[in-house]
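Just dropping this structure here.
Showing just some of the chains, left in place.
By letter and in written order, the chains are A, B and C; residue numbering begins at 1 in each of them.
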Amino acid sequence: MSFNSFGHLFRFTTWGESHGPAIGCVVDGVPPRIPLSEADIQPWLDRRRPGQSRFTTQRREPDQVRILSGLFDGQTTGTPISLLIENEDQRSKDYSEIKDRFRPGHADYTYWAKYGIRDYRGGGRSSARETASRVAAGAVARKVLDHVLGKSAVIRGALVQMGPHAIDRTRWDWAAVEENPFWCPDAAMVATWETHLDGVRKGGSSTGAVIEVVASGLPAGLGAPIYGKLDADLAAAMMGINAVKGVEIGAGFAAASLSGEENADEMRMQDGRVTFLSNNAGGILGGISTGQDIVVRFAVKPTSSIPTPRHSVTKDGENVEVATKGRHDPCVGIRAVPVGEAMLAIVLADHLLRHRGQCG
Amino acid sequence: MSFNSFGHLFRFTTWGESHGPAIGCVVDGVPPRIPLSEADIQPWLDRRRPGQSRFTTQRREPDQVRILSGLFDGQTTGTPISLLIENEDQRSKDYSEIKDRFRPGHADYTYWAKYGIRDYRGGGRSSARETASRVAAGAVARKVLDHVLGKSAVIRGALVQMGPHAIDRTRWDWAAVEENPFWCPDAAMVATWETHLDGVRKGGSSTGAVIEVVASGLPAGLGAPIYGKLDADLAAAMMGINAVKGVEIGAGFAAASLSGEENADEMRMQDGRVTFLSNNAGGILGGISTGQDIVVRFAVKPTSSIPTPRHSVTKDGENVEVATKGRHDPCVGIRAVPVGEAMLAIVLADHLLRHRGQCG
Amino acid sequence: MSFNSFGHLFRFTTWGESHGPAIGCVVDGVPPRIPLSEADIQPWLDRRRPGQSRFTTQRREPDQVRILSGLFDGQTTGTPISLLIENEDQRSKDYSEIKDRFRPGHADYTYWAKYGIRDYRGGGRSSARETASRVAAGAVARKVLDHVLGKSAVIRGALVQMGPHAIDRTRWDWAAVEENPFWCPDAAMVATWETHLDGVRKGGSSTGAVIEVVASGLPAGLGAPIYGKLDADLAAAMMGINAVKGVEIGAGFAAASLSGEENADEMRMQDGRVTFLSNNAGGILGGISTGQDIVVRFAVKPTSSIPTPRHSVTKDGENVEVATKGRHDPCVGIRAVPVGEAMLAIVLADHLLRHRGQCG
């Protein structure tokens, strides 16, 4: 048990606050002799990095990762890999006025209720800045998957809904995802989201989103029932990302409205292999992967930091109004896409090693 | 790490298959000197027990629990509590014809892919019968909550959607939940569900559901960020229940469509206490409880065992049709209500002890 | 984390008290498709069983094990294996007079100090009866080792010292171990121990012992530095056995008196393989197995239950004399031999699976 670790055989432990000197993580359990360098991790951090378009926070963090341990001659040694990212653009003054007041929708009140002390600078430990460590660990997890599976696995994500505007799934194009600032797979939706987000930002508001992450090329058999189920671990992984309020696998909540005939994915032999004729299961049955695409969606609430004043209270029990200034994402869901991908890779790497341990 | 254990300080380990001699669990970490007997557990098992109306499976299991350890003079001793439930109405012959074929929607294929062997009798380990152990452990968790919190906590659940038919939340009445065979809190919806379910059953089909479980009277401060978040643990707990495909907290997926102003629950002092003016957060911010109701919903897919034939394959790679005979719930979501309550109680008991350990 | 579980990938959880209806354990993480039946476990339990000579307790327990889950068609399925042993010859009346008084050397006082309640019948949870569960789990661990390693591993133990009488190691003969009631590998020592133990028993006293357990045929590479070292896990495994007060690996405490030249086991190539010219390391360097014999010794204190009266106190703070009647082993170390073997097998099975998980 550890409060700040995730995973079992592939396991990472994160530390650091938004406005401390640095953040980082220790990645443990990595198989030996995997070629690894900062260059394998940095591109994934760059995808999550703020300040890359007018649609994300203007905080400027280079998010340059350093590997402090666990490598020799450019390869993993099986020992823990310590990753460190310095905080640079901290501007702590931005936050002094929320020192004694609890921002609605934030963890300010709950950290204070739990610990009796809180680092109010940028949200401290509860800041989404911590997700950079997840992305860094996720990059290592991808290397583990490639090493064990021979590069068969592809893990990617997309924004499938912003505010009330959901994409048209029939227009899904993975290539489009890389061509707009929203990771939107439906090119025809991009203009709508731009207009929506500009309106939100100018109105001093924020908006939520739904992210879908997909893993292809994974074998059947990953997942450890009953209490190490692949879907249960994925649910924890995604629900634990900042601002996430819902997680679903495959058909998800829509499955409740399906009939038994519609929902149960039929099987046929094709080219000598078991093939499913649909994927309502999202690639997981009984907590174990089916070999189909693993499909996970999660809902991100609107950014709680908004310029529009909201009712709140202070530590000393006074009623106040809180209007959050500073630099914030109007839709944190956008930057949650690479974070969701990372968590998916991490869960799969862990389960791959666990499966190998038990079943060979 | 354990594949078949759940929780940390309050922790249970389950074992057993649908058609073995018995199922059971070991509940560990229970505080000492809590009065406990079978009579504290049996009523919760009775709520989950099959065969109580025409709307659930006709398998007749008394589900009589025996406590084999951990008690002395009617009190817990702090040592592990072993709970055992014998399987009685097994009828293994019902299942012989699915020995070599994979039932669509079931874990048949994945267990076989993972382990190369499977107990096909009633789903073996993947049977929903295992959830009786969860309910038994949940009954112990309720005693722990009562013991530590002085009976302030109330944990209950309801079915809020069956198939396409969602309740009208403005008619929510907790008293109604106990007065119909569906745990429906909207009395006006009961007739609709009866009609729907009779139709489903007669049509050889099945239907899904959405369950909502709510914990009231819990203190603020439960949950251990970043990787022991209360919502992440709840997501794992619920997603790990058989047939669950989605989990959400508070506003859940609907939060994606809210504006920042709508979503962030405002606070005001009332009677000298911090009070929230809404509960989109579902009682959890930053992974820590706020002291409001903790609200979790989860979607259950339609029962995969249906009489209508479906395409499938055999172990030997032949295409076949599978029509499941035997005794099955047309809507497994109904019996998932007490299971969801139990998992909620378990997660909360664990977090209560973990919080006490770290923070006193 | 669990208070009553041991191991990680191969993991068992025990439950039960000396005078409850039964004791047992749940063994999790076992690879699938290993042939297993009660007949694989019973012989090891029979070795530990009391009442087999005049030198052990006269409590008569058949210690018949039942497998309640985890098997199908005579093979493991990868799901948890529940093992149950009923308590039969309990005679709770023997213990009524120690209800309020703390037996010196026993856990009576500490359980009461910790929990404020204790099952005083036969020591309750702290009874050495619990070790039957370890032996049962150890039998499963042996099957795992055989399955993964192709029966190369041999795990066995011996008593190497009773009271002040240590064996002459130059006379070590594994065959002798099976030919006397003490598991003594030095046939010439048996008569001395008989005389010693008869004297101890007649004098109303008890005596301690040193046990040595050895694993041969294990590969190099098992153990997970820095905090999953093979020797650290073995130390925990052995120190956790009832009445154990010391554990050493290889040369152990004697290593403190050796010179660096004497201690560091030299290496030479022999028949194309790395071979060590001595084994002061006891088969473990840096927490990882070398491929040599793994050699662990542990010291067992004299049985605390003795007829000779000893000063003690009651729950209510009165000074009293305690003389333990009832049926007790004059040297619990004898029956600790199969327990130590079992714990060695368990640690090795766990590390074998963990190693396979990380390193393939």
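One rule holds for everything that comes next: contacts are C-beta pairs under 8 Å (C-beta built on N, C-alpha and C of every residue); 3 or more make two chains touch, one makes a residue touch a chain.
Everything quoted here is computed from the prediction, not taken from an experiment.
This homomeric assembly is drawn with 3 chains in place; in total, the structure file defines 4 copies of the chain.
Note that only the chains that are shown with their structure count from here on.
For the pair chain B and chain C, the CA-based superposition corresponds to a rotation of 180 degrees in steps of 5.
If you average the CA atoms of chain A and of chain B, the two centres end up 26 Å from each other.
Chain B and chain C have Cα centroids separated by 39 Å. Mean C-alpha positions place chain A and chain C at a centre distance of 45 Å.
In chain C, the positions touching at least two other chains are 1, 9, 29, 32, 78-79. Residue ranges on chain C touching chain A, taken from their complex, read 1, 9, 29-32, 78-79, 148, 225, 353-354, 356-360.
Taken together, the chain C residues at the contact with chain B in this complex read 1-5, 8-9, 11, 13-17, 20-24, 26, 28-29, 32-33, 66, 68-70, 72-73, 75-82, 111, 114-119, 124-125.
By the touch criterion stated above, chain B contacts chain A in their complex at residues 1-6, 8-9, 14, 102-107, 109-111, 113-115, 125-126, 130, 161-164, 200, 205-210, 220-229, 231-240, 242, 244-269, 272, 274, 277, 280-282, 284-291, 299-304, 306, 308, 310-313, 317-319, 333, 354-355, 358-359.
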